[in-house]
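Only one protein chain is missing; all other protein chains are in place.
Chain naming follows the written order as A and B, and within any one chain the residues start at number 1.
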Amino acid sequence: MLNRLFVPLAVVAAAMFAYAPFMILNAPYEATMGLVQKIFYFHASAGMGLFLAAFVSGIGSAVFLFTRKPAADRVAVAGAELTVMLGLIVLVTGPLWARKAWGVWWQWDARLTSTLVMWMIFNAYLLLRRYGGPGSDRLAAAVSLFGMANVPFVYWSVNVWRTLHPTTSVIPSLKPGMRGPFWFCVVAFLLVSTLILMVRTELEKRRQELDELYLAVED
Amino acid sequence: MKAFARAVWVVTRKDLLIETRTREILFTTVFFALACVLVFAFGFVKEGRPMEDVAAGILWIAIAFSGTLALGRAFERERQGETLRALLIAPIDRPALYLGKLLGILILLAAVEILIVPLVALMFQAALFDHALIMVALLVAGTLGFAAVGTLFAAMLVRTRSRDVMLPVLLYPLTVPVIIAGVRGTAALLQQPADLPMARAWLSFLLFFDIVFLTISLWTFEPVMTE
Partner (left out) sequence: MIKKAVYALLLVAVLGGTPAFAQTTPPKTPTAGQDDFVPVSAPINANDTIPAPRLVAIAYGFIWVVLFGYLWSVRSRLGRVEREMETVSRRVSAGRK
């Protein structure tokens, strides 16, 4: 299944990512921020992917905790790693935008802080998986659940504090010229995220099979 | 329900009994908290006078750091005696076991705070007692949130090799909302004049996180601690 779907979907995703910059260049400029606001198209899409990846990891972990199905754990690992990668994108593109829009690279604003905290929780998850030793898979699952619990908080933080970061009302109120490119980017990001999740889950599965094979050799 | 409460109390009493015999965790934790305050004092005091707003931060950092130490020690004790396994085999509900351990840690941290808070107030000329009620509420809610997550992870980490490193690595990112709320709430109280609506807002934020953390911890303690 993986190999049959992977290549065509990857081609589509790469094509979408190649075409996205042209759509974004043709989109109108923002009145106060100008050109730098165009980072938004990828920044917010990556943020959406980030939330989804955190949910995939958290739900996978919950299923793993209560049913002990190794397949759920594999999905949780893939989700956590994707969360860290997308979080890196969000946390790097954000300051690049802020440098111009706010004049500083970083502000201790509610959205920025909570995103950083969530990213660190999933980093802790990966550290635990890697260095925790035997039995750390269930422990890590609990970490992932706490990470997922942070998602609604990160999402609402902009509306509750209203410090500097644009609020969630930006996306539904996008004007026609901006709406098209934005949702195009969202679809592109979600497609790539799905592909990554598929491949990463497969990798985890193969690794476990390899471990079992080694155990069989030793017997 | 009564049996549940009794089970919680049995676990707590066991921990308190061991602690009152040796007082090891209490003494080392208080001393460590004091050392934290001292180290940070040198970082944030200019020409003999503390910088503005610094007392709140130092207080909560001291609580978080010494709390981690206490959590680590409390469960290290269980590990050395292999008593955690005995506790898990004992015919008590897992949530009761968790709550019992949590209550023990909370009482211990409360004892530490009773000593540290007046000390910080004294050394940094901070008006921590002007609004004592809301200050106590902030401390209780903050400590509860921190200890709720801490007890869960310290208990889980007992079995792993790298527990000394992993406890702070996991605990600080997870409990940072609680620490932020504690610091900001306390700082609002320390302003001249005190910003009471802001302090109350942070208190409700703390309570919200307490409930979320307690729920997830109670929910996951059983599957995580079952072999």
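Everything that follows uses one rule, which is that a contact is a pair of C-beta atoms (placed from the backbone, for glycine too) under 8 Å apart; a residue touches a chain by one contact, two chains touch by 3 or more.
Source: prediction; values computed, not measured.
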{"item": "Listed residues A:A101, A:M120 or A:A140, member touching the removed chain", "value": "A:A101"}
{"item": "Touch criterion as defined above, residue of B:W60, B:F75, B:F124 or B:F205 at the omitted chain", "value": "B:F205"}
{"item": "Listed residues A:V63, A:L126 or A:L174, member touching the removed chain", "value": "A:L174"}
{"item": "Interface with the undisplayed chain - residues on subunit A", "value": "10, 14, 17, 21, 27-40, 42-43, 46, 85, 88-89, 92-93, 96-97, 99-101, 156, 159-167, 169-170, 173-175, 177-178, 192, 195-196, 199-200, 202-203, 206-207, 209-210, 213-214, 216-217"}
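Simple rule for what comes next: only the chains that are shown with their structure count from here on.
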{"item": "Mean-CA-position distance for subunit B and subunit A (Å)", "value": "31"}
{"item": "Parts of subunit B lying in touch with subunit A, wherever the complex brings them together", "value": "149, 152-153, 156-157, 159-162, 165-166, 169-170, 173-174, 176-177, 180, 212-213, 216, 220, 223-224"}
{"item": "Touch list for subunit A against partner subunit B, complex", "value": "65-66, 113-114, 117, 120-121, 123-124, 127-128, 131-136, 138-139, 141-143, 145-146, 149-150, 153"}
